[in-house]
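The other protein chains are all here in position, but one chain of the complex has been omitted.
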Amino acid sequence: MIRHPLLFGCALALPLTLCAQQASVQVQQPDLQGSRQLESLTATSVVRDYLQSWKAFRAALDRNAPRLLDQAFVGTARTKLSDTIAEQNKLGIHTHYVDRAHRLQIVFYSPDGLSIQLVDHVTYDEQVMQGNTVLAMQPIHARCLVVLTPSQTSWQVRIFQATAE
Amino acid sequence: MSLVRCLLLAGSALVASPFLLAQSLSMNLPARVAAGSAFSVPTSGSGPGTLTIVGPGQALRRNVQLGSAVALAAGVLYNAGEYVAILSDGSDSQIGLFEVTAAQQPSTLSFLAEPSRLPVDLQNGISGTVYLFDVYHNLIVSPMPVSFDLSASSGPSQTRTVTTRYGVGWTRMNSAPKEGSAHFVAHAGDVSSTRVIDEVPGDPCNLSMTATPDGVKAKLQTAPVRDCSGNPVPDGTVVTFTASYNGMQSTVDVPLKKDIAQVEMPVPHGATISVASGVVAGNQIRWSGQ
Amino acid sequence: MKLPLKSYDTNQQLFFAYHYLHDWWNPWNVKWFTGFSQTTYPPLPQQWTAILAHIVGLQYAYMLVQFVAILLLAVGMYRFAAIWVNERAASFASLAVVLLGSESFLIYNAGQLATTWEAALYVLALPYLYEWLRYGGWRPFVKAVVLFAATCSAHDVIIIFGTAFFTFPLIALAIMEREQGEEKTTGGAVVARAVAVAIIAAAAIAIVLLPYWIDLFRYPVTQTPIPHASRANYLLTPFWGTNYFLIPWGALMLALPFIVWRGAHVRRLVPLMLGFWACFLVGLGGTTPVALWLLHRAFYVLTFERVAYWAELLSLPILGLLCSELVARFRMKAVVPLVVLAAITCGLPIAWANYQPTNSINLDVGPVAEWLNRGGHDNYRYFTLGFGNNISRLSIETNANTVDGEWYSDRRLPELMKYGGGSLDNSKYFVPGGLDALRAILHHADRYGLKWVFVHDPWYDPLLHFAGWRQVDQLEYGAIQVWSKEAVPPAHPMVFGVKPPAWQGIMWGILPVGSSILAFLLVFIPDKRRQIGASEDVGATDETIVPERMAS
Partner (left out) sequence: MRGAVLAIGIGIVTVVLVAIGTIWPIPSAIYFAGSGNGNVLRAPSAPEDAIQNLGIRIRLHQLPAAYNSLANKAEFTESDFDQDVTGFYTSLRTQATLESVDAQPLHQSDDQADMRVRFHWITVLGPYDDTRDIQVVRNGNRWQVDWPLVRRPSVPAQVIPVNYLRWDVIYSGSTDEWGSQNVAGPNVRIVDMRPVNRAEGVYVLGELLNNDVVPAWVDVRATLVGKDGNILGREDSFDMISHRLLPKQVTPFRIHFPNVDLSQVASIRMHPESILISASADPVVEILNQKYNVQPIASLTGQLSDQSGQTVNFAHVLSTFYDSNGNVVWVSDRYIGRALLPQSPVDFTVAVPEDLARKISSERTIVATYSPKGVEL
């Protein structure tokens, strides 16, 4: 009974998703508590790279392609996400994430400049799919704790952990 | 006519009752589960079904007998995050949402200590940052105390205790006035991590040399080279000797060995010999051959 | 069995074919020179290789395509020689072309698949051209035009530079014999037909290879000429004389006096002999000034081993005549030495390729490809030093892109165009241009995301060291050193020149291979039966008829 309305909902949601330009992004003033001064250029590039990582995250979990994570994720986050992709593959499912809104705040910049932590109050839809069949679609509001570390050319996500709002 | 209709309705309800019962698929998800802990999900309905749990951190599936509780053993679901649970009996499904939170007991800590090497006697020159993780490498976001301890080979040790915020704690320390290796230790609960910080001498101070004749050459030798705190400058540091005479010049870069640099070079009488290391200049000698 | 795979250009041909195999409709290949268009190289043999590779794999497909070229050439030579000499002599010419030293040289030493294919298709077209010139009619006209278009799809050099040597003798012959036979014509008609076929064939070629011409007109050859040893004087440099004259000509050299003598004495062979002679002189490269006088700047673009090959093809009808006469006169006493000489001529280039291998570097590039494909190393560009023609093989196996490459005509990197070196890989052989290019590209490593240099020749080590590169790894038990430069940003897509638009990719994927299929289909349309070649007595000179020959 639920599946058909669900399919209908997904069928409706899909074009809406495609039409949607981008998730809305709101960046709040950093709350660093004196750890290290944050240049505005650094803050901008961290936010840009983090939002970019969502693209990689979405594509990798939708296509079950761990290689797509390489540019944006590193360390624990990379390992955990690729393990999830392997498990999805084993179960024959893939997940389609659509991020709707981000409210970001940088909360820590380590004194050595080698890590930045931000909190993202994110709203996203998670669609669990088996082939082209939608098994579930769930809108989620979560608080993501994200730690990024610098690589040669960009900031890469090292910790990516959601908690309930 | 109405009696017939009532009978028909009653008969239909009787026939349809098993199906109506079968459609009442549901599960009772906990709102929050600690990472790696065992928990169960009571379900309603009948017959076989599947429980699929999917989130960015993990994806797993269990075959279930609907109507009984699904038990997930300890260590099965261990990555913190938001998860979608889908209970399905093949024709129908029920969706739920729950959270896996990090365990409260720190198991590992990522300790970033910088720099690995710095000059002696530098205020706030050393920084330490600790990220706390549970046994499944989930960031422990609840506040926890972390202590930092910097002990040099000589002099008193420095200790600071901070409380983590969003799983991270940090501090700054001063380097010791004497050169040597310092141990920088971070503690959280029963876990600790150690880093070695090399506290190295600064630029040479009061660089001086002597020149003595050695056959046709002059033997140039520095006094033991020390920084302004009296620490010996490390061996291998380059000292440059320069002899200038009649518009000509001879130079040689010599690495320090056992605190001194020495070289034999041909120096004509009347030459001016100077010594330097990096941007620090030492004394000058006018060479008379004696 | 796989001898042709050892020849110099084979890996390059395979590299092009590999691209068509994976991306038939997009000729833009990013693996070399930060990106280049394969529309700068006529694609027919590589496209056929790619098609057959779906069935037999890339390497066997290459050899199969090469084999087909030889078969087509034998058929073509029989028909071409039959214009000039009798059928028996033409048969000998057809047999000789398979054993030709130059043919063997191109297949086993140079690996010029495109040259053998263009020659085969071109020689196939010539009898139709002659028939059209002499008698007119739509069938030979259409067949000639389509075969010329297919020839150009394989390679354009013979059409552009070889036409004079092959077609002028045919025009001359058609005029000389305009009054002979039942179907007579006039000199004016022959010339008019020649002009007509030239115009229509040019139009067909222009359409079939349109993306090629667009690229050529947009980027005429402006880079500093790259030295090629076929432009050397073969007497002053005996090694190159051996490589480009003695080896390809082989025992055919012994027949040269006969070819000239007989060609000068038989009236209808004079045009062929003169065409041969002119081609022979040009094919000597820098040994005579003729090629430079005739070609001017094109002299520094053309390589002359192929011109020597054409000269040999032109000599074959008269050689066939010689063989025919010797066998008729001396029977087995002639057959045995002829077979031995033919075997030597054919075998010499194969032996030479083993004695002086052009691909002298026996290197397994697999570990290099694996190294590049792991750990994000392929986010940067690389190049090799001392790998020889293995760089094409490496390019096939790795995901990473290089700033180097072996197809010089479409490299647009300023550092590579300016100095006149070949590939960076063998820059030490191009003094000083190659070394200048190497220094320039190392200088601009940041610009190209160039982080890795694989060195199989320690000769280059001092330059890398003093230029700030560090050895970071070694492969193949130390035979290959990996050098790296710090703080180089990852490579990003770069386009020097213009990427061909999608419509050109579609044209490129359809027309060249389509022209060859059409040509093969048209050849099966039956010809009008007529004696277009020589009568039986052409073997004799105009001045003396040899009685024995008449008797045979």
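Residue numbering begins at 1 within each chain, and the chains themselves are lettered A, B and C in the order written.
The rule is simple: a contact is a pair of C-beta atoms (placed from the backbone, for glycine too) under 8 Å apart; a residue touches a chain by one contact, two chains touch by 3 or more.
The structure presented is a predicted model; accordingly, all values stated were derived computationally and were not measured.
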item	value
In the full complex, displayed partners of the excluded chain	A, B, C
Among C:I51, C:L216, C:L281 or C:M494, the residue in touch with the chain that has been omitted	C:L281
Candidate in contact with the missing chain, chosen from B:A113, B:V185 or B:A211	B:A113
Positions on chain C where the hidden chain makes contact	227, 229, 231-233, 235-237, 240, 257, 260-261, 263-266, 270, 277, 280-281, 284-290, 292, 299-300, 428, 431-432, 435, 439, 442-443, 446-447, 458-463, 465-468, 470, 486-487, 541-543
Residue ranges of chain B at the interface with the undisplayed chain	109-117, 131, 193, 195-196, 200-201, 203-204, 233-239, 247-255, 257, 263, 265-266, 277-279
Interface with the unshown chain - residue positions in chain A	74-76, 149, 158
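Basically, only the chains that are shown with their structure count from here on.
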item	value
Other chains in touch with both chain B and chain C	A
Pair of chains whose C-beta contact count is the highest in the structure	A-B
Intercentroid distance (Cα basis), chain C paired with chain B, Å	60
Chain A-chain B separation of Cα centroids, rounded to whole Å	23
Distance from chain C to chain A - Cα centre to Cα centre, in angstrom	55
Chain B: positions in contact with at least two other chains	none
Complex contacts: residues of chain A adjacent to chain B	1-3, 33, 35, 57, 61, 76, 80-81, 83-84, 87-88, 91, 93, 95, 97, 107-108, 110-112, 114-115, 117, 119, 126, 128, 135-138, 140, 142, 145, 147, 159-164
Of chain A, residues touching chain C in the complex	70, 152-153
Partner chain A, residues of chain B touching it in the complex	23, 31-32, 52, 54-61, 79-82, 84, 86, 88, 91-95, 97, 99, 101-102, 112, 114-115, 127, 129, 131, 137-139, 141, 165-168, 170, 172
